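The complex appears here minus one protein chain, its other protein chains still in place.
Take a look at chain A:
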């Protein structure tokens, strides 16, 4: 296996893990099947376009992304999602409608055509015996550091403990003073914002268009099916298996074979191990 293929695999796993993280939070913690998750990836990818349209300097892409995606997520949470906690099927239908609304809104503003943005870190780095895009190396390192920080936070933070309490026993959580409504809203916005950040990261490497989110939603969902809900290890294993399978089959045969292999593995897991590899005890 060539070193470029290995690095591409790491890139695919890292970016998919970031996208699936948000879906895992929103679905795993809040029981909201967010069919609009891919649209938050799409809005995040449009952040450089929005930044340029507003005449702002390029270094403001990150705050523009966080503010735009966060504001849209908060608006949706306050108006729709807060009424649907614990109602998984209703949330699926509602967020499916929201996904259409978001795609149409973006198409209305920016048009249906493809957008492209420049790579913020140009050039290559010599890594594992090959030249590899410096931007991708920076992103891989950033995602690794981000997940390490998240794992530390998840183990140590009082807020993470409160989220676990809210998920495990919401009535008791409220009884001991936890504002579960605010915590749910914050979790939803955080989950959507991580999807937006993934979109911003992917923007220089993909074609940006209103329909782009659907593919990410499906692959994230498959990653959760394989990895299971409730643990970062499961998320990592699920994304590694899904992104790895797709990359290997895609490189060896074709992208279509890659998708078929991912679908086959997901069906196997749904059949033989429906809670995934590392599900929490819920």
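We take it that a contact is a pair of C-beta atoms (placed from the backbone, for glycine too) under 8 Å apart; a residue touches a chain by one contact, two chains touch by 3 or more; residues count from 1.
Keep in mind that, in the parts below, contacts and distances are computed from a predicted model.
J.: Can you pick, from "ATP synthase subunit a", "ATP-binding cassette domain-containing protein", "Aldehyde dehydrogenase" or "Multisubunit sodium/proton antiporter, MrpE subunit", the UniProt protein name of the chain not displayed?
T.: The missing chain's protein name, per its UniProt entry, is "ATP-binding cassette domain-containing protein".
J.: Check each of A:87, A:164 or A:257 against the chain that is not shown and name the one that touches it.
T.: Here the residue in touch with the unshown chain is A:164.
J.: For the chain not shown, which residue from A:29, A:180 or A:194 touches it across the whole complex?
T.: Selected residue, touching the omitted chain: A:180.
J.: In the full complex, which of A:100, A:119, A:172 or A:270 touches the chain missing from this view?
T.: A:172
J.: What is the set of chain A residues that contact the non-displayed chain in the whole complex?
T.: Residues 158, 161-162, 164-165, 168-169, 171-181, 280-282 of chain A touch the chain absent from view.
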